[in-house]
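Structure, as structure tokens:
Excluded from the complex is one protein chain; the other protein chains are retained at their positions.
In this document, chain identifiers A, B and C correspond to the written order of the chains, with residue numbering beginning at 1 in each.
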Amino acid sequence: MANRLACHVAGLPLPNPVMPASGTFDYHPDVRTPVDVARLGALIPKSITLHPQPGNPPSRLAETPAGLINSIGIPSPGLAAFQDKFRSVYGGVPCPLVISVAGYSPDEYAQLTQACSRWPEVVAIELNLSCPNLKTHLMPAQDPILLRDAVQAARAATVKPLWAKLSPNVTTIAPMAAIAHDAGADAVVAINTIRAMAINIERQKAILGHFTGGLSGPAILPIGLSMVWDIAQHTSVPVIGCGGIRTVDDALMYLMAGASAVQVGTATFAHPAAMMDIINGLDRYLADQGIAQIADIIGIAKPA
Amino acid sequence: MANRLACHVAGLPLPNPVMPASGTFDYHPDVRTPVDVARLGALIPKSITLHPQPGNPPSRLAETPAGLINSIGIPSPGLAAFQDKFRSVYGGVPCPLVISVAGYSPDEYAQLTQACSRWPEVVAIELNLSCPNLKTHLMPAQDPILLRDAVQAARAATVKPLWAKLSPNVTTIAPMAAIAHDAGADAVVAINTIRAMAINIERQKAILGHFTGGLSGPAILPIGLSMVWDIAQHTSVPVIGCGGIRTVDDALMYLMAGASAVQVGTATFAHPAAMMDIINGLDRYLADQGIAQIADIIGIAKPA
Amino acid sequence: MSPWTEDEGTVLNNCRVDRDVFFLEVRAPNIAPASQPGQFVMLSGWDVHPLLPRAMAPIRFDTERAVLAIYYRVVGPGTERLSRLGPGSRLRLIGPLGTPLVPQHGPLALIGRGVGITPLLPIAEAAVQLGIPVRSYLSARTRPLLLEERRFVELGPLATHVAELDGPHTLVTEQLARDLEGGFIPAMAIVAGSGRLAQHVLMLAAQFGFRAQSFVEEKMACGVGYCKGCAIGNHGRLICLDGPALPLEEVL
Partner (left out) sequence: MSPWTEDEGTVLNNCRVDRDVFFLEVRAPNIAPASQPGQFVMLSGWDVHPLLPRAMAPIRFDTERAVLAIYYRVVGPGTERLSRLGPGSRLRLIGPLGTPLVPQHGPLALIGRGVGITPLLPIAEAAVQLGIPVRSYLSARTRPLLLEERRFVELGPLATHVAELDGPHTLVTEQLARDLEGGFIPAMAIVAGSGRLAQHVLMLAAQFGFRAQSFVEEKMACGVGYCKGCAIGNHGRLICLDGPALPLEEVL
């Protein structure tokens, strides 16, 4: 049987369009879990940074209606330590591997991208562009110049596919996608979490140690979907949809809105096998509808 | 007994800080409903436009996890027709009245503001700055220049308090609040709905007639809260909190984050008396905590 | 706009009638006694999910016991959660909503399908009480879904069509067509629960010259005219205020 789910993201072949969102899933070669990593479209571990850093102070999580706010930050062993353990952890990874990198300057993105491109297992680099710039306090994903500089620096450092992960905290997202594309990104990922906050009224203070954080989960699905739609309507850059996906229907909405593939984050927490369900569900959907390949439904949603 | 709930928004006295969000509630002098309008902090009817317009095509509503997307647009009788019926509808309104106006140019904002300021019942004008500009497709609330021009035009047209209602679809909201303030707004309202979309996967098309719309309801509460917090931290403009408020605890979060008052929208649909519950709940909270007046809790939330 | 209120309702009875159709009786102290034919309620028996209340058109308003009787089909999260509420559970209700539809002249033709027929029964009962003759034309997938068939029979001639028994290729409105040809010309026909039947009635109305209304459904948020979400057609009519029954030619 031909694999109906086989797909491409900007020319990069993947066995299927379902992969975890960075920071919400990982792989441990010796540990059996309900997720058969060999069946994933790709694996993306948590973003790594150049230098070791501890992440944000606790509390790091707050639950909201249909949403989760996290202020994890990026606890990271740093590039050197990551390199040391790379082979033992990801050497035998049974699916395409994408490494997410987060830098505090264009040069850091370049160094990280270059280093991570060396491993043959790595099929693409995802740029997490949501680290606040130390001077402007804006994230590269929020500012045209910072965005262009970060993507260009990474582009110059690798020949592998480059994905730029965008932030929803912008006035309009399509221009940012176009800038990333022009600067050399092969695809964009939309969306990262949305700035949010929770307050404990008894203690009269912010719940999160870092006081604000990023909202994820089903609450943000309609926002992510509109952004993917905008990017697909107004640019030619391939887009990977992310934000609030929990079920196969959610994944179908993103694909029909124009996403070439999807990432699943928060849903994995309540239901680790969610990605397996979505992969099975997509296959069943295509079979039931008599659709030959996943590419045939990408972007088919009509305006109304 | 002194009214613990009496408060001020930028100097304007209100009997309490709880009012409806524009477009989600209205007043009919002869109709008994579960909402005792005499007990509201203020009444804000749906935005009116200068010229009559029909609003967007159906379907206009889509439900999402803890959220509602609407693409109502602004069905409006136009200023002239509104003026004709003003006295018979709002002549005897038993609480402070705020009129929300929506224009397609600075001049329209000026005309609407001037006309609506004439009625003695009107205590403030709220500028709905979320009508897409016909040329740039941006809303005034999304663009510094459009925002400044609209607010300045309205400012020149009235001596009454002017509230500028901001959009969450901006890179950072505090600078927009500051621009509105500098342009003459006495207070800002944050937030309006967030751009969002829903797709019917059976029909493979957008659910809303206008294909995208605005997300409201509990899903957006943590986003609205972070924006009110940002405005309170970084500017001196009084802010009225709005977005996802359903319970007295939600209202307290906004007040503690720095809101001078709150608006309740979507929650009214499932529970029309929600505003009454929130007013009663705030009063009980102040009594239980031995707090003399609502002003004492505004902005008291500590970072963490 | 007529007065409405919010009730804390109590479930008295909530049981399955057919595969996915349930019968609910709920005590609504203020809403039930004030309800009139053609009106509906918005109800929610949950907290945050789903967010909005659901529109339901009761098949009976028991004004003395203050009870509303409702048939509903489980189609999504709201009706699914509704179906799990046992006796004694609390339900939030908003109502009575919409423009009452109390017929003044007769005769009346009532045409409906499936769960959608519920608003027709109160109209039939009000008509018969005013001495207005009523004929009903009801169709359903299965026999048990000819809801309250017996009561309709008591109120006047009833034609039925059950897809499972009578096959999918005829419409119950073919009997209406025969009755029209036989000289029965209603002052008004009211359709509920089927676009296909409404189409046929619209054709017959043009041919035989009678007025026709149809109950229409759109997603609703407020149910009381505030949100403007339930607009239909080109005149900006609101289903929740101007309807839920509207002139057929406006909604097809």
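Here is the rule we use: a residue touches a chain if its C-beta (ideal position, glycine included) is under 8 Å from a C-beta of that chain, and two chains touch if they have at least 3 such contacts.
These figures come from a predicted structure and were not determined experimentally.
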Point to revise | Residue, one of A:65, A:168 or A:258, that touches the chain absent here | key: A:65
Revision key, fill the gap. Missing-chain contacts on subunit A, rising order, are 23-26, 28, 31-34, 46, 54-55, 58-63, 65-68, 70, 72, 75, 217-218, 246, 266, 268-273
Exercise for review: Identify the residues of subunit C touching the omitted chain, counting contacts across the whole complex.
Suggested key: 47-49, 77
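We take it that only the chains that are shown with their structure count from here on.
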Study note, to complete from the structure: The chain whose mean C-alpha position lies nearest the overall protein Cα centroid is chain B
Revision key, fill the gap. Per the C-alpha centroid definition, the whole-Å distance linking subunit A and subunit B comes out as 34
Check your understanding: Measuring from the mean C-alpha position of subunit A to the mean C-alpha position of subunit C, what distance in angstrom results?
Key -> 47
Check your understanding: Where does subunit A touch two or more other chains at once, residue-wise?
Key -> 65-66
Study note, to complete from the structure: By the touch definition above, subunit C meets two or more other chains at residues 48-49
